[in-house]
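Okay, structure first, notes after.
As you look at this complex, bear in mind that one protein chain is not there, while each of the others sits in place.
We just call them A and B in the order they show up, numbering each chain from 1.
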Amino acid sequence: MSLPCGTRNYNYAQDMAIFRTRTHWVLLIGFLAVLFTVPPLVFNHLWLNTVNSIGITLIAALGLNILVGYCGQLSIGHAGFIAVGAYTSAILTNRFDMPFLVGLISAGLVAGVVGIIFGLPSVRVKGFYLAITTIAAQFIIIWVINHWGLTGGFEGISVPYASIGGLVFDSDVKQFYLVMVIVALAVFFAKNLTRTKVGRAFIAIRDNDLAAEVMGINVNYYKLLAFFIGCFFAGIAGALLAHTTYTLTAEQFSFTDSILYIGMIIIGGLGTTIGPILGVVFIKITQKVLLPIYLVPFLERTFTNFPAGFATGVAPMVFGLIIVLFLILEPRGLAHRWNLFKAAYRLWPFSY
Amino acid sequence: MDQFLQYIITGLSIGMVYALIALGFVLIWKSSSVANLALGQIVLLSSWFAYSMLAQANLPPYIALPIVVIFALCLGWVIERFALRPLIAQPILSLIAVTLGIGYFIEGIITFIWPWSVDALPRLFPTDVVHIGPAVISQQYLWVIGICLLVFVLLTLFFRYHKMGVAMRATADDQMAVQACGIPVTRVFSTSWMLACVVAAVGGVLISSIGGITHGLVDTGLKAFSVVILGGLDSFVGALIAGPIIGLLETFAGGYLTAYTWGGIRDVVPFIIIIIVMVIKPFGLFGEKRIERI
Partner (left out) sequence: MKNKTLLIINTIVCLALLTFMVPFLSGCGPAEHPGLTLKVGIMTPTTGPAAEKGVPLRDANLDCIQYINDELGGVNGYKIEAINLDSRYNADQAVTNINQFMDEGCLFFTTSSSAEMSYVQEIANRLGFPGLVAYSSPNNYHPPQHVYGQMPDYGDDWTAFTKYYLENIWQGTGKPKMALMVLNNSTGAGAKNAARAMADTLGVEIIATEEHAATTLSETVALSRIMALNPDVIYISSTPKPAALIISEAKDLGMYPDVTIGVCHAAMTSKLVELGGADIVEGVYGVFPTISWNDDVPGVAKMKEYAAALHPSDVNNGDYIAAWAQSLIIAEILKKTLDAVGYDVLASGDATAWAAIEQYGFQGLDGYDVGGLQSAVKYVSGDNRLGKSLRINRVTNGVITAITDWVEAPLIRYEDYDWFGH
């Protein structure tokens, strides 16, 4: 990454550091302070709900980014793995009365294992074949959820409040803190992954897996590990989703959601950590605030002679169009733009 | 046991429907190595357009159906020109994601123009039933099977003998050599997309005339992927044979397995087959094995 002018690295620790200069640290601590104090005080229910949703989606998107962006394994069934995590947590806390933390970690582990099972074909195929396999995985998972008595079948399952020790997370504000802490951990983990041997192996596999195998990287092991980590994140996100919406039905995890996750990481920028953050924030705010509150009612009011409900189509149109446009015009996503902006800021007035 | 014959016939007819949609997919893959994940939505859009022509504008079928074909040609050209041409040499993730994006966009357009989610096409084929032994089959299905076979024959002849068809096969094999020979590769891509959309439109109109237009056509498109995987991604014959196989397996599962497992297994059988095929024989029954070289 480009460093401010005059910053030199004198040892490996400095070279590998994520937060290198004092400015970085100040900004980070300031941002965290603002993040944990301002929203609960200032936001109303709608915005708190949106922020919670952004946090949960971000965890899942980080997982998908590790799988697709760092390791190059196409996976279009992410909503299915999130569902696995959500239902695991729901079943453990509802039917078996386990504590929330046990449910959370188990959700991640079970989703990871399911991810490995459906990721087994990745050792044989790649590209489009793997994408189709993950699509099939999503549909099979949804079918199992819909029919298994343990998961409540079509009527869904209700989820008790999350509680750690004696602290019960029963309001938007408390859930905000829970979600944000886990998001911070997840972002830190994902960012750190690139500095480790595992992360470097992923990137090698993405760039050319035959060459990676020739170099001695155990490609099969790392591919399955990527599936495990990606789906672990998805499971955690699913568990949090279960405990913030209190009821689960399989309709909340549709194929369209999987497409939207792919869209989020592509728009944000594959293979970076800031990418999913930007992508998720962009799409979620559009989806939850801009469209339902401003654009759709405006359209419904202005064009009353169109058939009823036509403005529902605006959301898929907008998102589909954004995905296509980003792929054509800015394939490296918003993260690339952000990096350009940072570079221009540092080099001003010589930015080019 | 006399249900057995009924299952076979129903399975074959549904399978031919899947095969027809799968042909559209194979067409694009064969010529440009692009996986068209928006196939279900294109089928649905063509069906809705046909509904517009037939039911809303009240045109007679022999005018409306050629208009639908022309619409499909335009749709294919537009998609290829504006969404796929700029991405010609990009990695496969971009190509798949762009077709996903297009599919999503088309779903939005469909909800935008026709927000009521279900409707029925006027009957295009006679609906009397034909009795084969103790089983019945609606005449509509026989028409579907016939038209599907016709499309298959036409496509095979096109690829074998027509100049553009040969050019498509060559492009699938080696794009640079084709360019060196002076064949406009972009025109090849355009034509393949246009033809694929026409095939999808024909399939869509046929299916909707039987079961009406619902969002389920998108799910049928997804099931067509299992046909493509089983038959081999770049083989017409594979699609044609795998289609009825998947249809039969689905019907038998629905008929015999429903009692032993949970309900609705009929819908999930194609996806289970995808996973099984991936593990055993990833390139399908008739697919060409791709050997990758660094």
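Criterion: contacts are C-beta pairs under 8 Å (C-beta built on N, C-alpha and C of every residue); 3 or more make two chains touch, one makes a residue touch a chain.
Computed from a prediction, not measured in an experiment: that's the story for all the values here.
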item: Contacting the left-out chain in the complete assembly, out of B:136, B:149 or B:185; value: B:136
item: Hidden partner chain, touching residue among A:40, A:199 or A:292; value: A:292
item: Touch criterion as defined above, residue of A:106, A:133 or A:146 at the omitted chain; value: A:146
item: Residue of A:53, A:73, A:134 or A:273 in touch with the missing chain, whole complex considered; value: A:53
item: Interface with the undisplayed chain - residues on chain B; value: 3, 6-7, 10, 14, 17, 115-120, 129, 136, 138, 207, 210-212, 214-217, 219-220, 251, 254-255, 258, 263-264, 266-267
item: Interface with the undisplayed chain - residues on chain A; value: 44-46, 49, 53, 146, 149-150, 152-156, 158-159, 170, 172, 245-247, 249, 251-252, 288, 292, 296, 300, 308-309, 311-312
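The working rule: only the chains that are shown with their structure count from here on.
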item: Computed distance of Cα centres, chain B from chain A, in Å; value: 32
item: Chain B - residues contacting chain A, complex; value: 35, 37, 83, 86-87, 90, 92-94, 96-98, 100-116, 222, 225-226, 229, 233, 262-265, 267-268, 271-272, 274-275, 278-279, 282, 292, 294
item: Residues on chain A engaged by chain B in the complex (per definition of touch); value: 68, 72, 74, 76, 118, 120-121, 124-125, 127-129, 131-133, 135-137, 139-140, 143, 146-148, 208, 210-211, 255-256, 259, 262-263, 266, 270, 307-324, 327-328, 331
